[in-house]
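Structure provided below as structure tokens; questions to follow.
One protein chain omitted, others in place.
The letters A, B and C name the chains in turn, as written, and every chain counts its residues from 1.
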Amino acid sequence: MSSTANFQVDVIIPTQTKYLDLIGSIGEHIGKDLENFSGDRDALAYHLNLVLTEATTNAIKHSNADNPKDTVRISIDIQEQELIIKVYDHGQGFDLETVPKPDFDHPKEGGMGLFFIRTLMDSVTYKKLDDGNILEIRKALT
Amino acid sequence: MSSTANFQVDVIIPTQTKYLDLIGSIGEHIGKDLENFSGDRDALAYHLNLVLTEATTNAIKHSNADNPKDTVRISIDIQEQELIIKVYDHGQGFDLETVPKPDFDHPKEGGMGLFFIRTLMDSVTYKKLDDGNILEIRKALT
Amino acid sequence: MNLTQEKISGFNVLFVKDGRIDAHNSADLKDYILRMIEQGEINIIVQLEQVRFIDSSGLGALLSGFKHAEAKSGKLSLSNVQKQVLSMFELTRLNRVFEIYTDLNDVFESNN
Partner (left out) sequence: MNLTQEKISGFNVLFVKDGRIDAHNSADLKDYILRMIEQGEINIIVQLEQVRFIDSSGLGALLSGFKHAEAKSGKLSLSNVQKQVLSMFELTRLNRVFEIYTDLNDVFESNN
């Protein structure tokens, strides 16, 4: 992507895990296409795949169980200097700040998803909206 | 995809062919995920990859050459019974009805893209919009 | 999930044939390993050569297998872990939990 290039994806999926592969692979392709990124592009491609997969998994897992037609929306926006991922769910939400870091001396099966997102990206926020919640992830592309 | 599932993608890309792989692979994944499709899903996946690739290639090739920041927008909408692809370009447009079928007895290097789209999908239209053009492709999913 | 199992030189080798382990198929992997252990196959090598991508649920499935094998005095180890996948084990320090072999030859040589 040249530095002036503008790239955007917006996807709406049913709350089914079979779509994770599609969402993750969009991230993988985007990473490989970011020609101006000076770091390791294979690693970036994996990280975008992973972060999108983890965030979408959480949104699916904690979606509105009362609505069989519930959907998750994922948007990815590549700007000149920054990549912004937004994942919208219609579940009850949670408080991101209270989620602890995994205890690596006593590894557990769960609780690694947000750790990956926080570690591999630059900033993460989770906010209530009128009709759901939004997880917003940012990463500088320099 | 269950018959009630709703799936939508909207992508905006710079007019660069390196994005064809991403666009095509979204189509490929969608085809593989269409569990209710009774036909050959591997073939459908290839056909969606191909049709998106051909339509996006044309939109990039015939984009607005005066605008280095020109973009192409691709949207894919999966409804219960039908798949709808829309590709928006900002070029000068053309008349779809006057494009001839390839002459298979005298094969040429070009002119096979729209033939693939017409042959593999159910309907194709191309219309002028206020700020560009839209190619609309439909295929029944029964 | 596409899994095949083979007994090679006394080891129960589980080949993961999918390129991707995520929340869509990790429960299959976890259940398969737990059934192996229930049937007494407590020394397991999971061969990950085909796996290009693993998420937190995939790491969790392997960790679950490790713990269950250990509880029966067995061991679950890994082989042929691809570069980017390996970096996920490093990031979560799980490379200190699992024994990770270069390939199956490495397993057999190290255990002789």
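Criterion: a contact is a pair of C-beta atoms (placed from the backbone, for glycine too) under 8 Å apart; a residue touches a chain by one contact, two chains touch by 3 or more.
All figures in this text were calculated on a predicted structure; none of them were measured in a lab.
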Next item on the list: From the touch rule at the top of the page, work out which displayed chains the omitted chain touches.
Entry: B
Next item on the list: Have a look at B:Leu20, B:Leu96, B:Val124 or B:Leu141 and name the one touching the chain we're not showing.
Entry: B:Leu20
Item checked: Missing-partner contacts on chain B, residue numbers -> 17-18, 20-21, 24, 42-43, 46, 49-50, 53-54, 57, 60-61, 102, 104, 107-113, 115-116, 119
